[in-house]
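Yeah, one chain of the complex is gone here, protein chain that is, but the others are all in their spots.
Each chain gets a letter, A and B, in the order it is written, and its residues are counted from 1.
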Amino acid sequence: MSAPATQTAPLLAVESLDVVLGRGWRANQVLSGVDLAIEPGEIVGLVGETGSGKTTLARTVTGLVSPAGGRVVFEGTTISALRRGARRAERRRGHLQLVFQDPLRSLDPDMIVADIVAQGVRLQGETDREAIRQRVVGALGQVGLDASVLPRTPGQISGGQRQRVSIARALATEPRLLICDEPVSALDASNRNYILRLLDQLRTSLGLSIVIISHDLSSLAGIADRVAVLYRGRIVEDGPVDQVFAAPRHPYTALLMASAPSVRHDRELSPQQVTRTVAEAGALPEDLLAGLGGPDACVLASRCAFAAAACTVQPPLVAAGDHRRVACHRHSEWLTLARSRAAGGQLTTEGQPR
Amino acid sequence: MSGPKPRKRKPRERKARTLLRMPSAWIAIAVLVGVAVLTVFGSTLAPQNPLTVNANALFQGPGAHHLLGTDYLGRDVLSRLMAGTRLSVLTALEAVGIGLLLGTIPGIATVFLGRWFDFAANRVTDALMTLPYIFFAVAVTAALGNGLVQAMVPVGILLAPFFFRITRAATLEHARAQYVEAAELMGASKLHVVRAHVLRKVLPTIAVTTASMTAAALLAVSFLTFLGIGVQPPAPTWGGVLSSDLAYLAQAPWAPFIPGILIAVTVGALNALADAFRDRRGAGTLAQPDPIIRTHSTLEPADDDRQSQVA
Partner (left out) sequence: MTIDNLKSPDLAARPAAGAGPATGATGGLLSLDNLHISVHHGAATAIRGISLSVQPGEIVGLVGESGSGKTLTCRAALGVLPDGCIIDRGSITFAGRDLTTLSRRGWEDVHGSHMGAVFQDPASYLNPSITVGNQLAEVLRVKLGLSRRAARQRSIELFTSVGLSHPEHVFHQIPAELSGGMLQRVMIAIAISCDPQLLVADEATTALDVTIQAEVIELLRRLRAERGLAVLFVSHDLAVVAELCDRVVVFYAGEVVESGPAAEIIERPRHPYTQALLRVASVGDFRRRELQVIGGQPPQVGEDITGCRFAGRCPAAAGACRSGPIAPVTAGTGHEVRCVRAQEAWADAELAAR
């Protein structure tokens, strides 16, 4: 994030992160040059569809995956360089916590809630049973659960409660930053809003920073201050949420907004207005098409309706307004072009080939 | 938002109850309890002295005085089998114990100790599995002296690979679980992870394997004593009785059936118990979704159901 003269270091700084998964011929660059900064007390949404690398980003920040390039700095320490004992010690501090996507998998089915929530506290070295109990009950209280769930196993409580137990486990160690990977994807609208509201309240009451990683916009709707859009391993746009959604600077962001279902039909653009149709693809010269599909091209070039010769090279993420960044060669022109495109009727090219 | 009422019984209790409901489990347990009693009290419970030779009562069939007849030296077969239970069973357990220790500890550790250790452990396992136990036993008794205790050591060593493989597979499955990752993210050491998460889940698999391996060990004991390896006559063993019976088949054709059935029934009971243990393990760990109401929705109502993965 472009913070020109800010003096206080951000809580979390991800710098030029490159992550490669797999070895040898199966190696796959999942993240490229990701730059992100999280300040204390803010909620940042990270939006990305399948294959965007968002879960890998969460796993890399927390140290489950080692980056091939770049680093992750948390509270002044380069945590991506820590190993073994030092890394364990840093984790035990409990200032950075990850809430996994699926509580059915991330909670041990044979442990009772009391032990699950207490695990982090015990790992911090706390041995006094009463102190542990108080922190557990406190954490559960913060997510709206009472002591009745303490003796139950995850299988004996509802899905919404499980998700809250998962959050409570993360809260028990009094973290400064919570990374939530798809916290509400498996919930219906009402439960989803409940959890999101809860996260917002936690941010206010505990001064927490929260990163919400999601594949769709409705999962961070209403509570995020900033949003970063991830596509195929790169941040294509980020900035204050109101601005990004009111006036997206990147065609992919516009595509996300155009695709998101809504009970109100007041969207400005349709998905067809930003994606290239089969006919248009056919009309492009062969070598340009090949260049746009190449490995160095802009990540959206193979689908983008506005891809031009310049787009055979990946655009850098540059400042584009107040605290906004965008990675698009044509970010100032595509919107006008889009408005004049037909709103529907043509078939678009199918999504990314595997 | 309140959840549903908790189940009335704890998960462990329900598992035990399900286990006890199966008739095969009942029979198996009964047989094994009987064998256990004989192991401890066989000599005292035997109606007659198993070593008493009675030249006047050779090859007698089952009768009032000798319930299972007599052998080629006039000794009471029933008493010999009862007294022989201890030696057979204890040495089988000795072998299983050795196999258990040598197999399960590396089996769990290998998942956490890195690729090289795993590679080495697997190759050692492969090598051990190629050895035929009879010859190994002969070699060891030749080196350490002829005794059943010594003879069961090689059997134990050769059981270890099975324990290793099965424990390793079970541990792998649980070590990759997301809750293990969650624990690691909170700073848990590998040892903590094993203690808190893995051990409890691997124990049932180990129990099942132990039951099966005990059956195998018992067969091994019987065969070794049948061949005369490790036997110090006149101490009775099941295999020894079987062996001498076969030598005198012409005089007493019914005789080998008796120890044979005893061995088979005990081995069968162990395997049946292992099966029952394995079958009931599937139920009762996590609440199963109601297939009628929650068919294909990943979404949460008030109640639990499975969730699909979103990449």
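Just so it is clear, contacts are C-beta pairs under 8 Å (C-beta built on N, C-alpha and C of every residue); 3 or more make two chains touch, one makes a residue touch a chain.
Quick caveat, the model's predicted, so the values are computed rather than measured.
Shown as candidates are A:207, A:222, A:294 or A:316; the residue that touches the absent chain is A:222. One of A:242, A:287 or A:333 touches the chain omitted from the figure, and that residue is A:242.
Of the options A:139, A:157, A:170 or A:256, the residue whose C-beta touches the omitted chain is A:256. In the complete complex, the hidden chain is touched by one of A:41, A:271, A:293 or A:321, namely A:271. Against the chain not displayed here, chain A makes contact via residues 49-50, 188-194, 196-197, 200, 215-218, 220-225, 241-242, 245-246, 255-267, 270-272, 277-279, 343-354.
Heads up, the rule we're going with is that only the chains that are shown with their structure count from here on.
Chain A and chain B have CA centres that are 50 Å apart. Partner chain B is touched in their complex by these residues of chain A: 50-51, 55, 62-64, 88-94, 97-98, 100-102, 104-111, 119-120, 123-124, 144, 149, 151-162, 169, 173, 182, 185-188, 191, 194, 215. Touching chain A in their complex are the following residues of chain B: 1, 3-4, 6-7, 11, 177-179, 181-189, 192, 196-197, 200-201, 285-287, 298-311.
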